[in-house]
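Following: one structure in structure tokens, then a few remarks.
Incomplete set of chains, arranged as in the complex.
In order of appearance the chains are A, B and C, and numbering begins at 1 in each one.
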Amino acid sequence: MPADSTVTDERVREETLLARLMKRPELGAIAGLILVTIFFLFTANASMFTLSGIMNFLTPAAQLGILAIGASLLMIGGEFDLSIGSMVAFAGMIFGALVVNLGLPLIVAIPGTLIFAGMMGVVNGQLVIRTGLPSFIVTLAFLFILRGLSLVGLKYLTGGSTQLRGVRDAVGDDWLAPFFSGDAFTGLFAKLAEWGWIDTFKSGAPKVPGVPVEILWFIGIALFATWILLRTPAGNWIFAAGGDKNAASNSGVPVNRVKTTLFIVTACCAALVAIMTVIDAGSTDARRGFQKEFEAIIAAVIGGSLLTGGYGSAIGAFFGSIIFGMVVIGLTYTSIDQDWFQVFLGGMLLLAVIFNNVIRKRVTGER
Amino acid sequence: TDIVVVSHGQANDPFWSVVKNGVEQAAKDTGVNVEYRSPETFDMVAMSQLIDAAVNQEPDGLVVSVPDADALGPSIKRAVAAGIPVITMNAGSDVSKSLGALLHVGQDEFTAGERAGEKLKEMGGKNGLCVNQEVGNVSLDQRCAGFAKGFGGQVKVLPTTNDPADIEAKVRAALQSDTSIDTVLALGAATAGEPSVKAVKALGEGGGKINVASFDLSPGFLKDVENGDAAFAIDQQQYLQGYLPVSFLALNAKYGLIPASNVASGPNLITKDKAAQVVDLSAKGIR
Amino acid sequence: MEIETAFHHGAVAADAKPILEMRGIKKHFGNVIALAGVSFDIRPGECHCLLGDNGAGKSTFIKTMSGVHKPTEGEILFEDKPMNFSSPRDAMEAGIATVFQDLAMIPLMSVTRNFFMGREPTKGAGPFKRFDVARANEVCVEEMRNMGINLRGPDQAVGTLSGGERQTVAIARAVYFGAKVLILDEPTSALGVRQTSNVLATIDKVRKQGVGVVFISHNVRHAMAVGDRFTVLNRGKTLGTATRGEITPNELQDLMAGGQEMAQLEGSLGGTI
């Protein structure tokens, strides 16, 4: 019997395509994104939605988003990692030390940094699994520990300063650098500018020299994570591990392996962001990534992930990060008094998630 | 001899890490035993508790910064009452005497902001942006307020998070949406100053047209000053704010010597010509 | 009561080697003694019923069998080798499939995802190996239909299924993946008439294929319908094992109730249970 014979059930009403789409957690956040976009279209300076304006708010959104996608996978798998913000500072320091103090090329320094971060992920994961303590408290301890070690390490490396400089000089024109910093498609954009398709300065150089590479990473990681979640056995295990640890383990899901892997992935996402920002800025300091763990969780939750695990999506975190990035940067384009920044940020976040919710319920007929 | 230093800035704050380095150097030079303590965020309630904790140990001297005399006053008075010599530093020059402190080393945030504002006005600025990465931290707010006073023209405060990428994007956004802004003052060199310079450069019209200045020093920002991408950095020589009070108190404990008046450690504008000399010291956490 | 069924019984040689043997299993939870030394074995091609009052320790016992609990004391021999399952996945890989009393399903996940949880079919190779969702959906709908449940759609969340539908998913899953030992903890408790007969027929079918089935039930009729041997637990101890034919349903019922007050109960209910 073919599988589709089930649809001839008299107990199922017809459902619109829209309703079917809105049921997916990954698409819920689109409504909020549209709302926020419309808001800014009306209130913000026109330059916000020029090409350079869009790149401008997408860059921080992308950096946050890479963290948020890692965090959302981990959240779906039923755990938290509060140490990712500190991991950005710590991995940045490690990377700086490898590149500046040891003078290693990127081909060694980047994997080295990722391995270091991955090892921290293993430590987090093993502690959570072995002790049975909530990951909240275990990774919280590492939030403090890694942040503190970054400070101590930087002072040691620099002989007293909290900023390690000279990364740009040290990286120089390493052939790997363009994959982790600067803009991609610069040739294309120069051509587009030549043809007059995009804005240029008087000099003829395009106003936007290219697409910042973090945006490409962001999109790539979002797609990859979505594929993993929805189209691989590993994705099924992540949902299962987060949905009910015992039930999953009783059904044969290697829950501990899944969770440890997720901790590693999250830590590596943080390290990746660290590498990109450190090369970009040419320096690193002890305050990098401050409170990013928090923002990453916010973005994941806006994107529809449940804090209790077992439900969510990477695409949701993708949209959530863009919403967050847009709101944070967007206010500056409006004429609203900047003192109201936090009120505005909170208000917009609340509006966006409520709107998501209302739209979803309306469309799918839930109550 | 034991001396305790309690400041309101965190150990990982680039500005305060320099103060701490000064404290440590002084301890080494004078051979006293020094503890440096600070709350984990700008938190006056927690800071007063740290002062109380220090007083309990009855040190031979206490160095405190006083950004809020109301909140910290009782604790400092308790120290004075317990017979502990107190020197205030960085913030609190106006209340130092009335709280019973021996003297004050440092410079008022407001005055420093005012000096910066005057200088930027001199450079032709009319429309300013004050990039504040920690709104609500009173000493940073005072820098902005001082800037506004000295600058005279229009000043907009831009509250940001602590993240360089956010700051760069927000400064760019501010400059894009209000093209009349010709002056940017950042309140911290590494966190806000460097991204501000990058934001201005990314607009492609940087260099001469928009002046960027910043409080405090960071090697990166000093390089920008040297290259002419930034106008100047405002240096309080905060190393002195750590070094001097400790050595004064050490001398006081040993010989009963103490200067008779306050010491002004700044402000000191680091412009293009001086930047090169300072970079190395800054990279070591001395300036 | 009629207990003669259409099923074929007694084909298993009484001296066939057990696939799985449990010896003197004890299990303590903190200060609670759930199992006080239980021995049990299961031979290929037989259906061994595990019976007993509520709280007798049946579920705890089969959970040690399937790797969920580590026994506090005692030995597990699987195909004559001492075994020490450290997780249900190990037991599963050795060939033990279990339907737990709490079903081990994730309410927020779809029927298909639950069905294949831990053992997803894949297509493609190398880095492109992926969950074959289309085939999984098809198999799942088909297997459920065989059990007498027409799913609305394979992507319905398990949390929105009815009690019986949910139980059927768990059973269909365990049966589908085949095994050497199939453990069913009260599989028919929430099932309708039709679904129950399907499950009993399924037990009979897999037994014929040489699988050893451990079947827990409170329903004497169900047990009698398919059981070859009957072990009764009482308060964490075994009251002994009987072979089909050696024992009447009434005796079994007596044993299951702990031998207590059965006469009185029988009287008041007129043998309706």
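What we mean here is this: contacts are C-beta pairs under 8 Å (C-beta built on N, C-alpha and C of every residue); 3 or more make two chains touch, one makes a residue touch a chain.
Bear in mind the structure is a predicted one, so any value in this text is a computation, not a measurement.
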| item | value |
| --- | --- |
| Copies of each displayed chain within the entire complex, written as a formula | A x2, B x1, C x2 |
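Just so we're on the same page, only the chains that are shown with their structure count from here on.
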| item | value |
| --- | --- |
| Distance from the mean Cα position of chain C to that of chain B, given in whole angstrom | 72 |
| Centroid distance [mean C-alpha coordinates] between chain B and chain A, Å | 33 |
| Where chain A touches two or more other chains at once, by residue number | none |
| Chain A residues within the chain B interface of the complex | 44-45, 47-48, 52-53, 56-57, 59-60, 63, 147, 150-151, 155, 158-163, 165, 201, 203, 205, 207, 277, 281-283, 285-292, 325, 328-330, 332-334, 338-339, 341-342 |
| Touching residues (chain side chain C, partner chain A) in the complex | 66, 68, 87-89, 92, 98, 100, 102-109, 113-114, 116-120, 122, 129-131, 133, 137-138, 141-142, 145, 150-154, 173 |
| Complex contacts: residues of chain A adjacent to chain C | 1-3, 6-7, 9, 11-12, 227, 230-233, 235-237, 239-240, 243-244, 246-254, 310-311 |
